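Only one protein chain is missing; all other protein chains are in place.
By written order: A, B and C. Residues from 1 in each chain.
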Amino acid sequence: MSSFAVRTDLALEDRERIGGSGGEIRGVVLEEEEKEESGIKITRVKIETKNGAKCMGKPMGTYITLEAPALTEQDEAYHREVSEELAKQLKSVMPNVEKEQSVLVVGLGNRDVTADSLGPGVADNLFVNRHVVMEFGKAAYAKGKMHSISCIVPGVMAKTGMESAEIIHGVVKETKPDFLIAVDALAARSTRRLNRTIQVSDAGIHPGSGVGNHRNALTKDSLGVPVIAIGVPTVVDAATIVGDALERMEKESGLKLIAAREHPQAMSELNNMYVTSKDIDETIKRLSFTVSEGINIALNMEAEA
Amino acid sequence: MSSFAVRTDLALEDRERIGGSGGEIRGVVLEEEEKEESGIKITRVKIETKNGAKCMGKPMGTYITLEAPALTEQDEAYHREVSEELAKQLKSVMPNVEKEQSVLVVGLGNRDVTADSLGPGVADNLFVNRHVVMEFGKAAYAKGKMHSISCIVPGVMAKTGMESAEIIHGVVKETKPDFLIAVDALAARSTRRLNRTIQVSDAGIHPGSGVGNHRNALTKDSLGVPVIAIGVPTVVDAATIVGDALERMEKESGLKLIAAREHPQAMSELNNMYVTSKDIDETIKRLSFTVSEGINIALNMEAEA
Amino acid sequence: MSSFAVRTDLALEDRERIGGSGGEIRGVVLEEEEKEESGIKITRVKIETKNGAKCMGKPMGTYITLEAPALTEQDEAYHREVSEELAKQLKSVMPNVEKEQSVLVVGLGNRDVTADSLGPGVADNLFVNRHVVMEFGKAAYAKGKMHSISCIVPGVMAKTGMESAEIIHGVVKETKPDFLIAVDALAARSTRRLNRTIQVSDAGIHPGSGVGNHRNALTKDSLGVPVIAIGVPTVVDAATIVGDALERMEKESGLKLIAAREHPQAMSELNNMYVTSKDIDETIKRLSFTVSEGINIALNMEAEA
Partner (left out) sequence: MSSFAVRTDLALEDRERIGGSGGEIRGVVLEEEEKEESGIKITRVKIETKNGAKCMGKPMGTYITLEAPALTEQDEAYHREVSEELAKQLKSVMPNVEKEQSVLVVGLGNRDVTADSLGPGVADNLFVNRHVVMEFGKAAYAKGKMHSISCIVPGVMAKTGMESAEIIHGVVKETKPDFLIAVDALAARSTRRLNRTIQVSDAGIHPGSGVGNHRNALTKDSLGVPVIAIGVPTVVDAATIVGDALERMEKESGLKLIAAREHPQAMSELNNMYVTSKDIDETIKRLSFTVSEGINIALNMEAEA
């Protein structure tokens, strides 16, 4: 539709782009809900058929988006609410949620590139206990039921010489977790969604998405166990933002700017550039904590009793 | 001319915007030179009259720009060439360059915001000797002539509660340097200039420029001693980039897009967003080293013997 | 008494060394108190005369020590208790505690040396408002009474070429605070006190103490305004620890080891070595937060209403 690459990792944005306002897509179910107290908006996009997957350009599965406008602000109580809502949504896609399981959390991305460091940041704050459970049993925690939690930060290919997926395959074969939770920084199409949107999906992770594209497929097919993906968009491609601004101007002005958009030379210098918020360093720190707390709450079985 | 804020800290870009290609501006002298071996392009903009300053929107003074395309690459030898060229240009605006002097280097910006951390990064790599010279005399270094060099990172107002300028005024009154060199990250208009352009100026530093705007005036007027400014553009305002893309499309397509540009709502969500390169973290580390080496070479009197 | 340098920044340890158990020193008053709930032990050493100062090797003034054994553990609620106790003790030495004042907090030490980074770490977590109060007045915070708070991290001489004291003198003259709070990492004599002891003093800061010795005097005499010092011991000199172990062995074994101690060659290789806890990196992060919260509480006038 547009001559610009319109790249987004958010199923929600694909749905908007394709379906316009209100239109239906065969094989794609959309549910929306707004939490009154917290103002968090939950959108659930279910891609149920191959046709739906083709239309959306994303594999079949459930994609849940939490939009929490105040997430960019420094309000601890609100971040706690978001962590709790994230935990709830996370459990809705976790397999065998009532059963004790072993979980491997994977922090994807590059610790040394701020906008790509969400995964490593989440790993830093995560509660892990697999080593204690293996050595002392659950008794060490005086709890009835508990998951066994481990975590790895595989690093990026330019630094390891290996695909993240190779490292994770190896670790999965060695430690045999029941399922994975993979966390990564995403690219959005709209700056409005940056740093205030969390996507949870049971479709795993597919090549070509994420800020650094540092991944091969991490899916049930490739790994043999379910993979839940958690992502937060932290950047917009610079070319996307120009294309989007142009589209909005077209609408607002009534002019046809399509001819202009067919001159991609104007875009070439935007390669390798991205748009991000001015407070990205501080924001990533806060978001990492909020997401890791969400995982901690979801994996704490006691919290349910 | 444009309905978008076209913000740049580079006199070179102001000159381009106003003068078009080749046009003359009264009170503004332009000299260009290209170094054959290194391919570094030197542009010298001299704003000589009040009229020139008004046209350019920048105070009177000399603004030297080094454009070094390969500066974004990881080539130590090339970075060394750039440091040496920077040292040469720096000396061309240093007062009393042959005389021993005391110099205070100021690393402006926010250590915790990657794109704004050039100043603190330069400070980290800088050679300082004032404390040794004061305690042991020049004899400590077995050199004929040497400057006395000190350095401060004042931090940003949101963390100190003080203007950088207040801190620097205090330190200048207390330690009485002969002149200042202030280093800061800048905003450019064009992404082509990001991370590969260094501006050196004897006009000091003025409110409203820089990535974080964390400064009141640092000038000879306000401080009583000359202030040389060194800056590298590390970001472009997101709104600027859309405006610029639109202008280029206008030229390429022959369409009039001005009506579109008068719909600033399309721009509002770009507030507090900036465009930066994907490898900004690594880039800032390298640039900090290259600029600090340039200062180290310029302030090492022995190097001239 | 000992042939080893017995270096401590804690008045409490000087008192122990000199007075033995229970002995009195003329001009030095000792008060002890243990908080029942928190188990925090408060010791107040008042050096009231010149004779007392000479005996103790420390200037006249009040030195309050909070010993909080659990401070090395990761217990948020306990850290909060310590912050509140610190706030209380801090107010007991603050001048004109009921009056609105302007306060400059100084974070001494080296950000890049873990054991010496307490001051910069405290500065990172501190609430500052001077810039807001100056621009918008107290109305900005909708409070009846409030202090105006600013903060500076002067850095260390090897990186700035200036004494910390020079920078602080300049900033004090420029911004005229009513009093200073200076935070620094200290050296203790006993490893038992590492990372679990906080000393608050109204005697300011004197050359030769602190982990990095990065200071000239910061006192009411030198700066013209009162200086409250807050310190936490993070290291013990390696030579001290050997000397201390020897003394304890002497006591336990009944042997006379003094002759052994007179062979200082055995100590020479301990120069520039210090003893620290294995989790110093994590510990400094937690302590920085606890101390900065203590200052934040003490300087928040509303908290008293």
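We adopt the following convention: a contact is a pair of C-beta atoms (placed from the backbone, for glycine too) under 8 Å apart; a residue touches a chain by one contact, two chains touch by 3 or more.
Computed from a prediction, not measured in an experiment: that's the story for all the values here.
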| item | value |
| --- | --- |
| In the full complex, displayed partners of the excluded chain | A, C |
| Sole residue of A:16, A:48, A:100 or A:163 that reaches the chain not shown, by the stated touch rule | A:163 |
| Touching residue (missing chain; options A:25, A:87, A:115 or A:152) | A:152 |
| In chain A, positions touching the absent partner | 123-124, 128-132, 148-155, 157-163, 166-167, 169-175 |
| Residues belonging to chain C that touch the chain removed from view | 112-115, 190-192, 194, 238, 241-242, 245-246, 248-250, 252-253, 255, 257, 259-263, 265-267, 269-270, 272-282 |
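The definition used in the following text is that only the chains that are shown with their structure count from here on.
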| item | value |
| --- | --- |
| Touch-based graph of the chains, sorted into line, ring, star, complete or other | line |
| Whole-Å gap separating chain A and chain B, where each centre is the average of the chain's CA atoms | 38 |
| Separation of mean Cα positions, chain C and chain B [Å, integer] | 40 |
| Residues of chain C whose C-beta touches two or more other chains | none |
